[in-house]
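What follows is one structure encoded as structure tokens, with my remarks underneath.
Note that one protein chain of the assembly has been removed; the remaining protein chains are unaltered in position.
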């Protein structure tokens, strides 16, 4: 497919025209790459400048005397509220929330997609349609009722505590966030897996059934091993969204010991009254985005392969 | 729920004529597996929508109050819908939603497809370019908003830089202009999401069967014809998926507006999500906020449900 320009029609063209085509294509790609990189460039140069230079100089100019001070400060010294130990400590809070949330929502999405394509029942389209429409609910309007329910779970946790001596995670802010992100991520994960399994040959499932394989056996032995691409797609999508969530994180886990990275970053960046240290802010933002950027670069290849294998086909 | 419990599993093995407990459990298993997710959706999405709808008919202010007092919130929104001079915040929000939604989704789709087609021409360094187009998705807009704000500010960013470079007639002050500020939100929004759309299209392109295109080329189709007549129509499902993802992002674009414009000159950059947040949490008019959420959801369903209907009906044929 990618050979369209270079083969077939191109055979009739002169070498010069082909050359010209390639130059135009590379030129356009480079142009857009520069446009896309511009904000990152601004952030990067700012993060290496001193405050004086930021206030008095051009935002697009390179730092006259590059300094790593803002990065050092963002990492280990800047104040998040009254605690001045940088943002390094909040990685773990985010990770212990993001990883379970992504795993659980992905597993559930895979199971849902499997049922909705290979074990259909009357009304399966309605069920799927309803779960898909759920993607559109504005999060602001679920904030308070969800808080009420999480509050009840917390009180239930205290009852459990008194009865059994163990709380089973009820009322724990991190667990609450996992719960919320699983609930509101289900629509998307189900969409991804359903559309992927839609294209998956049903004959294989039927053959396995004839051989006497059960529901979970087929899922584990046949579906899952063939789902790697879509799993990567879903994980990346969920990871990005959950890592960057601020609304739920600030409302349900604002306290110091469970505060996720986004809330910490927001506390560094958003000041009500006081001096704004742009260089530290930019450095902090880039440090906070490292895990997602890393996931993009490392999994980028699989991302596209995953999509190719069916995630976007309807 | 009744839809779930109605038994008729298409793939149930036919040999299970003897309905032992075990096989009946096997039959019900798929529904048991799906049920939790569906129940969660019912409670935490549709239950909350009903709750929000209920509140919109009350006199809820700072906190929810549960005494029905009538449709005053809707009456106010209805009245505000037609107040265009001076524009009410609601009028601004919904007209902006129209402009933003149309341009954001349109440009993201167009640009995403364009970049995907370019990247698909056996490009050297694709592995480098792809993350460059994708990375904006990874960054939290809390901070990229600041970078964009500077960049678009005539006194700090692009305009000033070009002036310093000698192009003094260059003028770009949309972010300061009440009539154009919404377009700067489109620019930043497109920057953030178009790379993701590009990836979806790129994947779609690579999924297309090479045989189809070879056949078309042998028939003498030009490259442009090939794309217009064959490839792009084949990408129809990708368009629809991308549309769902983009529509969902467009509707939830709250932080984009706040970080970039702080609401714009005289509130001219508001979107309905800003309106909803302002009224529910900042102005303590929860009934109005809830009513606006319900209207948003109804508008979304008017657009999305027909699509879902046609798409899913087609699939299950």
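First chain written, first letter: the chains are A and B, and each begins at residue 1.
Here is the rule we go by: contacts are C-beta pairs under 8 Å (C-beta built on N, C-alpha and C of every residue); 3 or more make two chains touch, one makes a residue touch a chain.
Here, contacts and distances are computed from a predicted model.
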item	value
Name of the absent chain as recorded in UniProt (options "Glycosyltransferase family 2 protein", "4Fe-4S dicluster domain-containing protein", "Probable sugar-binding periplasmic protein" or "NAD(P)H-dependent oxidoreductase subunit E")	"Probable sugar-binding periplasmic protein"
Residue in contact with the excluded chain [from A:43, A:87, A:116 or A:182]	A:182
Among B:122, B:163, B:178 or B:214, the residue in touch with the chain that has been omitted	B:178
Touching residue (missing chain; options A:45, A:205, A:232 or A:263)	A:263
Footprint left on chain B by the chain that the document does not show	32-33, 35-36, 39-40, 61-63, 76, 86-87, 89, 149, 153-155, 173, 175-178, 258, 261-268, 278, 281-285
Absent-chain interface as seen on chain A, which is shown	55-56, 79-84, 96-97, 99-101, 104, 108, 143-145, 147-148, 150-151, 154-155, 157-158, 161, 166-175, 178-179, 182, 247, 250-252, 254-256, 258, 263, 266-277
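The rule is short, and it goes like this: only the chains that are shown with their structure count from here on.
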item	value
Centre distance in Å when chain A and chain B are each reduced to the mean of their C-alpha atoms	15
Of all residues in chain B, those that touch chain A in their complex	2-4, 6-11, 13, 26, 29-31, 33-34, 36-38, 40-42, 44-49, 51-52, 64, 115, 118-123, 127, 129-140, 142-144, 146-148, 150-151, 156-157, 160-161, 164, 191, 195, 199-200, 202-208, 210, 213-214, 217-218, 221-223, 226, 237-238, 240-242, 244, 247-248, 251-252, 254-255, 273, 276-277, 280-281, 289-290, 293, 296-297, 300-301, 304-305, 308-309, 311-313, 315-316
Contacting residues of chain A [partner chain B, same complex]	1-9, 25-26, 28-29, 32-33, 35-40, 42-43, 46, 58-60, 108, 111-112, 115-116, 118-142, 144-146, 183-184, 186-187, 190-191, 195, 198, 202, 205-206, 209-210, 214-216, 240, 244, 246, 262, 265-266, 269-270, 278, 281-282, 284-285, 288-289, 292-293, 295-297, 300-301, 303-314
